[in-house]
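Take a look at this one; I'll ask things after.
A single protein chain has been omitted from the complex, and every remaining protein chain is retained in its original position.
For clarity, chains are labelled A, B and C in written order, and residue numbers in each chain start from 1.
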Amino acid sequence: MKALVFQGVEDVKVADVPKPEIKDPGDVLLKVTLSAICGTDLHSFHGFAPPATPGTVIGHEFVGVVEGAGPDVKRFAPGDRVVSCMYAYCGHCALCRKGWFVQCVNQRFFGMSEQFEGLRGGQAEYVVVPLADQTLESVPDGVSDEQAIFVGDILATAMFGAERAEIRPGDAVAVIGAGPVGLLTTMCAQLFGPARVFVVDMVPARLEMARQFGGIPIDASQTHPVEAIQKQTGDLGVDSSIECVGLVTTLETAIRCVRGGGTVAMNGMPGVVTGEFPYLSFWLKTLTLRAGWCNVPPYMRPLLDLIAAGRLQPEKIISHRMKLADAEEAYRLFDAREATKIVLTP
Amino acid sequence: MKALVFQGVEDVKVADVPKPEIKDPGDVLLKVTLSAICGTDLHSFHGFAPPATPGTVIGHEFVGVVEGAGPDVKRFAPGDRVVSCMYAYCGHCALCRKGWFVQCVNQRFFGMSEQFEGLRGGQAEYVVVPLADQTLESVPDGVSDEQAIFVGDILATAMFGAERAEIRPGDAVAVIGAGPVGLLTTMCAQLFGPARVFVVDMVPARLEMARQFGGIPIDASQTHPVEAIQKQTGDLGVDSSIECVGLVTTLETAIRCVRGGGTVAMNGMPGVVTGEFPYLSFWLKTLTLRAGWCNVPPYMRPLLDLIAAGRLQPEKIISHRMKLADAEEAYRLFDAREATKIVLTP
Amino acid sequence: MKALVFQGVEDVKVADVPKPEIKDPGDVLLKVTLSAICGTDLHSFHGFAPPATPGTVIGHEFVGVVEGAGPDVKRFAPGDRVVSCMYAYCGHCALCRKGWFVQCVNQRFFGMSEQFEGLRGGQAEYVVVPLADQTLESVPDGVSDEQAIFVGDILATAMFGAERAEIRPGDAVAVIGAGPVGLLTTMCAQLFGPARVFVVDMVPARLEMARQFGGIPIDASQTHPVEAIQKQTGDLGVDSSIECVGLVTTLETAIRCVRGGGTVAMNGMPGVVTGEFPYLSFWLKTLTLRAGWCNVPPYMRPLLDLIAAGRLQPEKIISHRMKLADAEEAYRLFDAREATKIVLTP
Partner (left out) sequence: MKALVFQGVEDVKVADVPKPEIKDPGDVLLKVTLSAICGTDLHSFHGFAPPATPGTVIGHEFVGVVEGAGPDVKRFAPGDRVVSCMYAYCGHCALCRKGWFVQCVNQRFFGMSEQFEGLRGGQAEYVVVPLADQTLESVPDGVSDEQAIFVGDILATAMFGAERAEIRPGDAVAVIGAGPVGLLTTMCAQLFGPARVFVVDMVPARLEMARQFGGIPIDASQTHPVEAIQKQTGDLGVDSSIECVGLVTTLETAIRCVRGGGTVAMNGMPGVVTGEFPYLSFWLKTLTLRAGWCNVPPYMRPLLDLIAAGRLQPEKIISHRMKLADAEEAYRLFDAREATKIVLTP
C-alpha cells in the first residue's frame, strides 16, 4: 500500500510499504479514508521532539472504515466509520486507572518512532489500531470525515485547554495565537459561556477567521496585546488566558494579560526544553498554570456529539484538501505556513 | 408617589403612598425606571408562600437611576443606572461570610411583607435600597433597562440552576417547563456547552420560543416526554435535567428522564410544602438533586457582561409593556397566563 | 464445595454446590479466604429489593487468592491476594465511558439473583470473577484480609458518601446513624478535614464506637438531635449531613440539621420505594441531595492505600468472626441486630 514515510530530518516520501495486519486480539485493521497533518508532525519533521525514526510511517490524525477486527473487539465491526485517538493506552496502569490516559506508562503514539513502541502512522492507505475498543470512537451518521478527524488530537487539545482554563459564564478570556490550535481553542472556549474571547495574532487572515468564530481580534503587529486587553477590561485583565503557540514570549503575554487569581492554560507544545519564567509576578498574582498535553479519550464522544449538533465546526479551518500521493508537497506548504490545515485522501 | 399596594389575597391596587427616604448611611434612593412582575409575586397574590402583608408595596424586580445616596455608599452616585438584587443581605453573618448571601440570616426581601423586615417593593416610582454597595449593580451603557431588569432575580435563577445542573460540554440536557423561568434556563443552559437541550411543555407558543433559544421542543400533550427523551438519547436519558415549574409531577419527569449518575436541578419554587418522592429509584440511579432558591449577588455582574456582549437576550421573553397605573390589569393578565413576562414603566 | 445458598425468604442454607470454573478469557477463579455479610444481604434475605433468586449462592463482599486466570487477564496471576468490587461492569457502555461504573447498563451483581445476570456470590469456598482486571484490586502486603474486605462495598460506600457530602476543612458534619455504614462514614468523613463530626444514634455502644472514631455522639433517645446540633453550631446547623440508615425519618433529620446552602448525602439504601419529602424547606434552604449507590471502582485503590498507611481501620467494626459452616447462625445474629459486622472464613 501507499504510505508517507519519514526518511530523515526534513525528508518525507510517499512509498510502497506492506499492508499492516491484525496481530493482537484487540486490534482493528482500518482502511483510512482521511488523514491530516498536525503541527506536531512538523516538530518531528525538523528533528525536534517528539523524534521520528527513519522508516516510520507518519501520521496520528486519521479516520477510516473498519476492515477487520480481532476476536476481543466488542464495540466495532467491519464497515463501521471510526476516528482514532492519537495514541493507544493500556487502561490498566496506575495512571490509566486514575483516568490520566495521556500519561499511561505504556502509551504508544501513532506515526512517530520506535521510542513510542512504533505504532505505524495513519498517513497511509491502511493502519492497525491496537486496543481498538479504547482507542477508537464511532462516528455518527451526520458527522463527515472532515469533521471527525479533529477529535482524536487537535480539537480535543483545544477543548482540554479551554476546560483547564477554568472559564466561567461571563468571563473575559484571551487566546494567544490564531493558528490551527488557537482557532479551535477559540471555538471551544465559547462552550464555557464567556462574555468575551480576545484572540491575539499578527496575521490578518487568521484574525479574520478568529472573528468568524466569535473572537475579538487583537493584531499584535499593530498594538501591544497586553495593553489592548487591559484597556478593554477596565485595567483588570482577562479571567483566563490560553497560550496556543508554544513560545516563552507568547506564554509571557498570556501571563501578563490575566487578572490576579486567574488561570493560564498552555495549549501549545513548548518549542524549548527550558526557558525563563516570571516567578515573582506569577506568585504575586496568585496564578494557576495548566499544561495542555491532552488527555484525549474522555473528550472524543462529547466532541462528536457537539459536531453532530452543529455546535462545533472544526472543518472550517481546513485550508487544503490534497491526495496522499501529494503529501510531500503538503508538508512543504504546511512548513512554509501557507496552509492552516491540510487533509489527505488516499 | 404612585405604587402598587397589596391589599389582601388576590387584591392589589395602585395607590398614592409617601415617597420613601434615605435613613441608613448605606441606603440609596432610587427613581424606578422599570419594574417587572415575577411568578413569586403571583404566589403571594394568591396567599401562598412567601406571604405578603396588606399595605405592602409589592415588587422585587426593578431598575432605576440613583437619586440620592447615604454617606457610606462608595460605588454609586446620583445619576447612575443600577439594577437591584431581589433581597438585601447583611454581609457579616456566618452564611454571608461563606458566600451564601441568599441564606443570610438577616436577609430582607423587597416587596413582600414585614416577615422579611418589610423592605418596600419596587413596583413604584421610588424605592430605597439598603446596603446599596452590595445590593445594587451598575448597568453598562449598552444594556437597556428591559435587559438589566432580569439579572436581579429570574435570569440569575436560571443561571444558578443551569450551573448547579453540572452540565459539561457535549451533554444532553432537559428543561422541564417553558414558562419564563424555563425559557431563560434554556438560554443559560447553552452557556455550559451542551450538545442538546430538550425543552418539555404543552403550550405550542412556548415551545416555539424555546426552539428560538436553541432548545429541542418536546410537546408533552402529544408525546410522553420521558419516552421521547429516552428515544432521542439512545435509551440513556439526559445528563442533567432542570425542573422549572415547581410541581411534584414535573419533578418526577425531571428525575425519570435523567441518566444514572446525573443531576436534577429544581429551578421552580415548589407549590407544595411536602409531597411524594421516588426515594428508591433516585438512590439506585445515584442522582443528585439541587434546589434553586438563588444566590443572586455573584451572578449579577457576569450576567450583565453576557448581555452587553450580546450572548444573552432575556428581553425576548417580555410579552407585555404596560404602565404602573395599569398594574392591576397586568396582574390579572399574568395570573390568567395570558402573558409570559410583563414590565411596568412608572 | 461449600457455599451459602438462598432458599427463599428468610431461609439460607450452607450446601454443597459444584466448584465454579473459568469460562471467559477475562475470568479469574478465586479461592475465597474471607467473606462478609452486608446489610444489603439482609434486604434480600427478607424478600425486599434487591431480590434474591432461590438457589443463588449469596455474598458480594469477599477477598481471596487467585487460583486460576483466563488468557486475557493481565493484572493478576495465581497466588495474588485480591479483593473484589461488589459488581462487575462492562467498561464499554456509555455510562462506563463516563466513569459511572455503578450505572453500567450491563452491570452484574454478585450473589443476588439472575435478574443481575446471576453472578454466583462469594460466601463460598470459590468464586469466579469476570473481567477481573477491572473487577479486582490487589491487596498490599501490609493489609490484612479483614481490612481489605471492606473496600469492595461498604467502605467505598462510606467514602463515596463522605466525598459527595462536599465537606471542606473546618466544616461541621452530621452523620445520621451509627450502624456499620454510619461508623465507617464517620471514619471517612474525617479524611476531608472537618472540625467536628456529630454522630446521631440511639444505641449507646454504637455511639461509644463513633466517639472512638473521632465523632461527637448525640443520643437521639435522650435529646432531640436537630436541636442538639443547632445548639452546638450556634443555631446555624452543620455544613453537611450524611444519612446512613435509609428511612424517611432519618433523612428528614439529615435535612433539618443542615445549614442553608448545605449538602445532604444519602448513604443508606432507602427502605421504601416512595415517601414524603419536604420540598419547600429543601428549596428555601437551597440544599443539595446526593444519593449514595456507590461508584466503587475508583475508590478501591485509594482506600487500600489509606489502610496500608494506617489512616483507616475499618476492621475495628468487626464484631463477629465465624465459619462459613455457621453462616445460618450468622444471618440470624445479624438480622437480630446482635452483630455490627460479621466475617466468615471457609
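Basically, a residue touches a chain if its C-beta (ideal position, glycine included) is under 8 Å from a C-beta of that chain, and two chains touch if they have at least 3 such contacts.
As the structure is a prediction and not an experimental result, all values here were calculated from the model.
K.L.:
Out of C:M1, C:A15 or C:L191, which touches the unshown chain?
P.N.:
C:L191
K.L.:
May I ask which residue of B:K23, B:H46 or B:K74 touches the chain that does not appear here?
P.N.:
The one listed residue touching the chain not shown is B:K74.
K.L.:
Could you tell me which of A:I216, A:L287 or A:A309 touches the chain that is not displayed?
P.N.:
Among A:I216, A:L287 or A:A309, only A:L287 touches the chain that is not shown.
K.L.:
I'm checking contacts with the chain that's been left out. Which of A:G55, A:P270 or A:P298 qualifies?
P.N.:
If we include the chain that is not displayed, A:P270 is the one touching it.
K.L.:
Which residues does subunit A use to touch the chain missing from this display?
P.N.:
Touching the missing chain: residues 49, 94-95, 98, 100, 102-103, 164, 234, 236, 248, 251, 259-261, 266, 269-270, 272-295.
K.L.:
Considering the whole complex rather than only what is displayed, give the residues of subunit B touching the chain that is not shown.
P.N.:
Its contact residues with the unshown chain are 25, 72, 74-75, 92, 94, 97, 99, 133, 298, 301.
K.L.:
Which residue numbers on subunit C touch the omitted chain?
P.N.:
Counting only subunit C, the missing chain is touched by 159, 163, 168-172, 188, 190-193, 195-196, 301-303, 305-306, 308-309, 311.
Note that only the chains that are shown with their structure count from here on.
K.L.:
By number of C-beta pairs in contact, which chain pair leads?
P.N.:
B-C
K.L.:
For subunit A and subunit B, what's the span in angstrom between their mean Cα positions?
P.N.:
The answer is 41 Å.
K.L.:
For subunit C, write out the residues touching at least two other chains, lowest number first.
P.N.:
Only 94 qualify.
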